[in-house]
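Removed: one protein chain of the complex. Kept in place: all other protein chains.
Chain lettering (A and B) follows the sequence in which the chains are written, and residue indices restart at 1 in each chain.
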Amino acid sequence: MKANYGYHDGSGDFFITIDSNLCTGCVECISSCPADVLEMITDDYDDVVAAVKDEHRKKIKYSCAECKPVDEQPPLPCVAACEPGAITHSW
Amino acid sequence: MTTEYWRWKEYNWKNPDIDWKDAKNITVGVDVGSVSSQAVIMTDGELYAYSNMRTGSDSPESAENALDWALKDTGMTLDNILYAVGTGYGRVNVPFADRAITEIACHGRGANFMYGPTVRTILDMGGQDCKVIQVDEKGKVQEFLMNDKCAAGTGRGMEVFADLLEIPIEDIGELSFQVDEEPEPVSSTCVIFAKTEATGLLRQGWPKNDVLAAYCSAMALRVVALIERVGVEEDFAITGGIAKNAGVVKRLTGYLNLEALQPKHDTQIAGALGGALFAQTLAVKEGKVPS
Partner (left out) sequence: MVSIGVDMGAKNVKVVVLRENEVIGKALVTAGLDTEGALKEALQSASREAGIDYDEVGNITATGAGRKDVPMARDELTEVGAAARGALFHFSDARTVIDVGAEEGRGVRFNAEGRVIDFVINEKCAAGAGAFTEAMARALEVPLEEFGPLSLKSDREIPMNAQCAVFAESEVVSLVHAKTPKKDIARAVHDAIASRITSMVRRVGVEERVALVGGLAYNVGFIDSLNRDLETEVLIPPDPEYTAAIGAAVVAAERGAKASEGGENS
């Protein structure tokens, strides 16, 4: 299952997509995130997978601001930490 | 008292062909949304009764009210129900629930029952959120997106316009087609800015119906952007309150260049229905159904 966490508002698309079919539950992404945005959950189909915390889903544009500056920069910590490539960002 | 143009009718329904006393597996799904709450009762895999009400300020009470209303005149009580699943925004506050399941999974399963196993993409336009869900032939979620951060593309956004234009919300769809020429969509996505824009259009002398048309198109376009993020695979179905607004639905399917499946039941019950279906399975799994 691909979970798109985030939103689309007047100012743009702000989604973090986590593919639970790829996620191995290694928790590397969680420790890599400086803003403590990610957590492990047991989803509705009883898979233990990474997810964006509820309190960040409506403000990830702001929560992720630290790693998402205006200029170009190296891969995001969470994306870089995820070996199976389960995490993608929309913006 | 001032007129509340956003207010829609609450109601309940029961299947006259079913005698629940013959049933072995009786379950309920309760969807406590931010705006509306539904309870769906299933007997041996069949839809037996449901209710649809406005959510009050208290989630547990709204869940109980929805259940009571679905049970009304059936002779059934909570004691007859083997398994209850809570879903929706207030799912953890359903006092009689045996388990809480997210509305995403419940919508997938509910839509699979309502529209049949060919449905692959479900758009749910609720009171305070908008969801795009892709499911397999069993109704299991393959991909989802939920936008509950922003009011644009939700029932709440439409309510704001019903109030602004002083038009009952149930009439908006039809009135939005009573225009000489289809106007340009309102350019602002944000409901607050769209409201300012609409006020400006009215001041310029635009008829109300044209403003409605412009807003319905804007809402449709915005939802199209969300759907395209996930991708649309047919068959396509729309659930939730806005599914009843032809002004948005027809424009939306027009932009996507496809048809939406016709619903067999009230489009607002999909989540609760999915909850009741999960409950059917769980009741068997947990040995609650007498053999």
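Simple rule for what comes next: contacts are C-beta pairs under 8 Å (C-beta built on N, C-alpha and C of every residue); 3 or more make two chains touch, one makes a residue touch a chain.
Since this is a predicted model, take the numbers as computed values, not measurements.
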| item | value |
| --- | --- |
| Which displayed chains the hidden chain touches across the whole complex | A, B |
| Contact residue for the chain not shown (choose from B:190, B:246 or B:261) | B:190 |
| Touching residue (missing chain; options B:156, B:229 or B:251) | B:156 |
| Selected residue (touches chain absent from view) among B:9, B:138 or B:203 | B:203 |
| Hidden partner chain, residues of subunit A it touches | 9-11, 58-59, 62-63, 65-66, 68-71 |
| Absent-chain interface as seen on subunit B, which is shown | 57, 128, 149-151, 156-157, 160, 188-193, 196, 200, 203-204 |
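Keep this in mind: only the chains that are shown with their structure count from here on.
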| item | value |
| --- | --- |
| Subunit A and subunit B: spacing of chain centres that average the CA atoms, whole Å | 27 |
| Subunit A-touching residues of subunit B, taken from the complex the two chains share | 101-102, 104-105, 140-150, 152, 188-190, 193, 222, 225-226, 229-230 |
| Subunit B contact footprint on subunit A (complex, rising order) | 1-4, 6-10, 13, 15, 43-45, 57-59, 90 |
